[in-house]
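Provided herewith is a single structure, encoded as structure tokens, for subsequent inquiry.
What you see is the complex with one protein chain gone and the rest in place.
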Amino acid sequence: MGNFAHAHLLSIIVAAPAVAALVVLLLPESERLAIRMAALFGALCSLAGSIEVLRTYDTAQAGLQRMERYALVPSMGIDLSLAVDGWGVSLLLLTGIIITAGVFASFTLEERPKEFFALLLVLVAGVFGVFVAQDIFVFFLFYEVAVLPMYLLIGVWGSHGKVEAHGPFAFIWKRFDVGGREYAAMKLTLMLLVGSAAILVVIIAMYFAAGGTSFDLTHLANTKFPRELQLWAFPLLWLGFGSLAGVFPFHTWSPDGHAAAPTAVSMLHAGVLMKLGAFGVIRIGMMLLPEGARYWAPWVGGIAVINVLYGALSAMSQKDLKYIIAYSSVSHMGVVMLGAATLTVDGWNGAIYQMFAHGMMTGLFFALVGLIYGRAHTRLIPRMGGFAKDMPWVAGFFVLAGLSSLGLPGLAGFVAEFLVFMGAWQSAHSWWAIPGIVGAWVTAVYVLNASRTIFFGTGPSDEFHELRDAHGTEWVALWGLSLCLMLFGSYPRLILDFIHIATNEYLPKVALVADQLAVLAR
Amino acid sequence: MGLSAYLLVSAALFCLGVFGLLTRRNAVGILASVELMANAGNINLVAFARFNGNATGQIFALFSTALTVAEVVVGLALVILLYRSRGDVLVESASELKG
Amino acid sequence: MTPTLEDLRPLSLDLALLLGAFAVLTVDLFLPHGRKRALGWLTLALLLGVFTASFFVDVSGPAFAGTYLGGPWALMWKRIALCAGALTTLASLDHVDRHFPTRQGEFYLLLLFCLTGMTILPGVRDIIPLIISFELMGIPLSVLAAYAKTEDKDGVHKHAPEAGLKLYLVSAVSTAITLFGLSLVYGMSGATKLDAIAHAQLSPLLSVGMLMTLAGLAFKIGAVPFHMWIPDTYQGAPTPVVAFLSVAPKASGFAALSAILLIAFRANQAPLASVLVLSIVASLLVGNLMALPQNDVKRMLGYSGIAQVGYMLIGLYTGTSYGVGMLLFYLTGYLVSNLGVFFVLEVVAPRRFGVDVSELDGLVRRAPWLGLALLMFLLSLAGIPFAVGFWAKFFIFMAAYRAGQTWLVLFGATMAIVSLFYYLRVARAAFMQPPATNETLQIRPALAAAIIVCLLGVVGMGLYPAPFLERAAAAAQAFLEGQG
Partner (left out) sequence: MSPIQLALLATFLPLGTAFSLIVLPGVRRAGKLPGYISVVTALVALVSALQLFAYGLEVHDIARVTTQWLPHSVLGASSAAPSTIEIGVLLDGLSVSMLVVVCLVAFCVQVFSLGYMADEPPADFGRYFTWQSLFLFAMNTLVIAPNLLQLFLGWELVGLVSYLLIGYYWKKPSAARAALKAFWITKLADMGLVAGLIVLFVNTGSFNWTGTVAVAGPVTLLLFIAVMGKSAQFPLHVWLPDAMEGPTPVSALLHAATMVAAGVFLVARAHPLFEQAPNTQNFMAYVGGFTALFASIVAVVQNDIKKVLAYSTCSQLGYMVCALGAGSQVAGFFHLTTHAFFKAMLFLAAGGLIHAVHSNDIHHMGGLFRKMKLTSGAFIIGALALAGVPGFSGFFSKDLILEEVWERGLYLPFAALLIAAFLTAFYMGRVVFIALFGKPSEHAEHAHESGFAMTFPLVVLAIPALCAGYFGAELSGMYGEATHFHLSPVGMTASALGLCGIGLSYFMFGAPQGGAALRTVFAPLGRLAASGIVDKSFLFGYRTVLRGFAGGIGWFDRYIIDGLMNAIGYVTLEVGARLRPLQTGKVQDYVYVMVVATIALGTFAAFLR
């Protein structure tokens, strides 16, 4: 048994949530505790597996490890092949942490917990799958599985928030229930699937260009695709995956989606799912289409810079707490994309680390926001004030998450942002670093301003009589994520060493030629 | 008489059938028009058989006739059904399912 | 060449079906009222028996001097037809027993005739039996569509005659057009064998004939612009019939189209290709866009079916064995998904033939597993992973890309997103709305079994499509290589 588990650890990590989902579905609705425990068990299994993968990853050997391969459609070369590299190791861990925290944060969910946890676990199985899939087709399958449950999760368990109709398109608002959860769910699903459609086209194109025999990532990575194909395919991948990563202007599902989503779903979605998009851009887009990546890198970086500043400024102008955090995700995912676009070691390290750091940070944020919303029954910041009196810990955690998001040293966000900015300065477009740094400051402005308005000053007013601090299982999520933020902020090598190994292995295939070209150009 | 004459007749018959199909309001009339169209095809088959020098066309025509007969039987049954449900056999009146 | 008994061997399954049909007719005469339900079971047993037999009886090889050609291709289609028939029978048992208790025999008889046409058609290599078997499939459908007569005791089926009439009239016209076209084709080529027609010189009159033939066949599958009967008929006909109607003519139509287009017209495709592309684009656009504002689920499914036909036509359009194989696979996937949706509708609204979206409100609260099944069917139709529909679309796209039609892939993928909107609308009603009534849903075991089989098909093929896929590809290859 032990040997079996060891040999199929990756499958187990992916399958554990799926199996747990099935178990949850089979349990009767009345057995709420059993349902929760099953969900928790599934999440914990994956987390433990992720930690074990991290522990046993052989850094000396590097490369892909724990390869598992099962034929799926042999005639077309589709294999269910799983393996883990330095990036996978870290992102698996992130997913494990977030789902565990997510389950804890919504442990006491009252409304239809059975379906909720089942969908949540299915989604997470998809996420795990994406991070370990070594077959581009299977990658895509898992990607879709990770994206789709969102529709129901938001649509059924989401919350409403009205958006006023203004501007030239106001008449459309009247037709749509803008701000409603069903609107948000539909918008999110459709926008993300448009991206999927673009990805699908490129996957097919690459498959045939590589001989039409295999979808294996390594095989494709070793194929030199014609320049023409790379040039048209890369932007499709970038925008396709980018729509999930919140790349401007395809980010607009994010504020509505995150605002409407229930706590655990926001945590997972902003915490892990958006990373899938960025991961896809790097792992599929840049690594398989290096020439395209180099050609489009200025665009990727330029848009990412817009994302960083635009997201931050948009967040600043919001009054709805969830919208602020959602826009901050857009801004921070810009940092990831910026790091990716630099095509430097530091930039890529930073990008992956930012996924990791932002995942935990935004997970913490959404856990807190859910908690505040659950007690205050409003998300409008101007109505709040002085909440720290009744919920001091929540205030503290909120500030902590904010500090991480603005890149305070000692917390995980700093390491990532610093690396990305360093990478940006080393890249061919040094100026990218400047808006990036400014974006971090704007983040400081809006995040701390929000926490001041919500928690500090006089108050709370009489209408908020249900305010109380976190309790029960909520503590686990909050403490877990906070401690992770501090741990990975002060000792980043815990993860960064793994990331570095993979970056060192992958980047030369993408970027070294760029340097050589630059030399030639001079 | 050459082949083209037969073809012209059949084409005319076919067009006549189409015309009737589009202009008749009575379901029975429409059925008759469809028969005209089908028989235009039959004329073709027989004529071609004659000019191609094999009998396959004639056999085809036989089958085709049988086919149209079967069709008309069902069609008339439906017309009766229509009449029973609405009291007339105007096809226009059967237009509640739309959009 | 005189026909021998050996000529009947490749057709043994179809003959068995035909004999079974007569058996049903005979038994019907002796069954008292109130016991007619047994006919359904008899039909089901027959279909399952034939289906099982298809794995043991060798039905390959030519018959009647090459008029018929048995082989993997014909066999695959036969099995698809038998599955569709068996599932429809299973789902119709209660419906027929409740609504037409005295007319059960005819119902199953018509169904079996229709199926016989379907099973014979794919192996036929001559235009005369082709059109005969095609009509054998087609004519009973018109009757079935209008099967719920006005005097039905519930008195709510006044749309049924309209649905039947529309199907019938358009069908008759299309038959006439096909006949006229085939007569021209025969005239210009001097032959009725598909292989022989392929050698004909291209002439204007032949082109006209080909085009008219195609137009007639396009009507059956419901490709734009020959699609207009579909939504009306779907809305007005009894649900189990519609379920069958949504797959049977499509299957036959595509089998016939493949035979005509890829064998008979294989040398003269050029003028047809552009027409086909127009039809594909129009089908995808019209089907998807017009499905968007529909409130009646069956009507919406009608339009969505038009869009699905657009995807299938892509496979045909590529003309490659790969593309045709994927068309076959697509059809298989479409069959289980689409039947599944209609069966769920039958559970939800057994008395009415039109089903408003709001009737599905809160379905998942009233019957969780039914809701889940509905969701899977819808996702499969929309082409979402781990449901068979995804693989189907994916492979169609692969085929299109391989044939150099990158833009079709992009267009098709985009339209798939549009389709998601209306499919999710149904899912939304089932999952997000509060239930309209607290009435518990009666799910008859037979119907439940049919739904479960469909669900297993959707999920099973979604998780592990390889065997089906490889069979479909092999069948298509055999077909194009002239091995039947």
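To keep things simple, chains are lettered A, B and C as they appear, and every chain counts its residues starting from 1.
Here is the rule we go by: a residue touches a chain if its C-beta (ideal position, glycine included) is under 8 Å from a C-beta of that chain, and two chains touch if they have at least 3 such contacts.
None of these values were measured; they are calculated from a predicted model.
A.B. asks: In the intact complex, which of the presented chains make contact with the chain not displayed?
C.D. replies: A, B, C
A.B. asks: Looking at C:43, C:88, C:116 or C:174, which residue reaches the missing chain?
C.D. replies: Result: among the candidates, C:174 touches the missing chain.
A.B. asks: Which of A:14, A:247, A:316 or A:394 touches the chain that is not shown?
C.D. replies: A:316
A.B. asks: Return the single residue from C:38, C:65, C:278 or C:463 that touches the missing chain.
C.D. replies: Residue touching the absent chain, from the options given: C:278.
A.B. asks: Of the residues C:74, C:87 or C:286, I need the one that contacts the missing chain.
C.D. replies: In the complete complex, the chain left out is touched by residue C:286.
A.B. asks: Can you list, in ascending order, the subunit C residues touching the missing chain?
C.D. replies: Output for subunit C: 165-166, 169-170, 173-174, 177, 204, 207-208, 211-212, 215, 219, 225-226, 228-229, 231-232, 270-272, 274-275, 278-279, 286, 288-293, 418, 421.
A.B. asks: For subunit A, enumerate the residues touching the unshown chain of the complex.
C.D. replies: Counting only subunit A, the missing chain is touched by 163, 166-170, 172-173, 175-176, 178, 187, 190-191, 248-249, 252-253, 256, 310, 313-314, 316-318, 344-346, 349, 386, 388-389, 392, 403, 406, 408-410, 414-415, 418-419, 421-422, 425-426, 433-434, 437-438, 440-442, 444-446, 448-449, 452, 455-458, 492-493, 496-497, 500, 504, 507-508, 511-512, 515.
A.B. asks: What residue numbers in subunit B mark contact with the hidden partner chain?
C.D. replies: Counting only subunit B, the missing chain is touched by 18, 21-22, 30, 91-92, 94-99.
Heads up, the rule we're going with is that only the chains that are shown with their structure count from here on.
A.B. asks: Closest chain to the protein's overall Cα mean, using per-chain Cα means, please.
C.D. replies: Here the chain at the core of the arrangement is C.
A.B. asks: State, to the nearest whole Å, the distance from the C-alpha centre of subunit A to the C-alpha centre of subunit B.
C.D. replies: Going by mean C-alpha positions, subunit A sits 64 Å from subunit B.
A.B. asks: Where the CA atoms of subunit A average out and where those of subunit C average out, how many Å apart are those spots?
C.D. replies: 42
A.B. asks: Measuring from the mean C-alpha position of subunit B to the mean C-alpha position of subunit C, what distance in angstrom results?
C.D. replies: Distance between chain centres, rounded to whole Å: 26 Å.
A.B. asks: Of all the residues in subunit C, which ones touch at least 2 other chains?
C.D. replies: In subunit C, no residue touches two or more other chains.
A.B. asks: Using the touch definition from the top, which residues of subunit B touch two or more other chains?
C.D. replies: Where subunit B is concerned, no single residue meets two or more other chains.
A.B. asks: Could you list, by residue number, the parts of subunit B that touch subunit C in their complex?
C.D. replies: 7, 10, 14, 17, 21, 27, 30-31, 34, 37-38, 40-42, 44-45, 47-48, 51-52, 54, 56-57, 59-60, 63-64, 67-68, 70-71, 74-75, 77-79, 81-82, 84-86, 91, 94-99
A.B. asks: If we count contacts the way the header does, which residues on subunit C are in touch with subunit A in the complex?
C.D. replies: These residues of subunit C touch subunit A: 364, 368, 372, 379, 384-386, 390, 394, 397-398, 401-402, 406, 409-410, 413-414, 416-417, 420-421, 424, 427-428, 431-432, 464-466, 469-470, 473.
A.B. asks: Within the complex, which stretch of subunit A touches subunit C?
C.D. replies: Interface residues on the subunit A side: 25, 71-76, 115, 140-141, 144-145, 148, 151-152, 155-156, 182, 186, 189-190, 193-194, 197-198, 200-201, 204-205, 207-208, 212.
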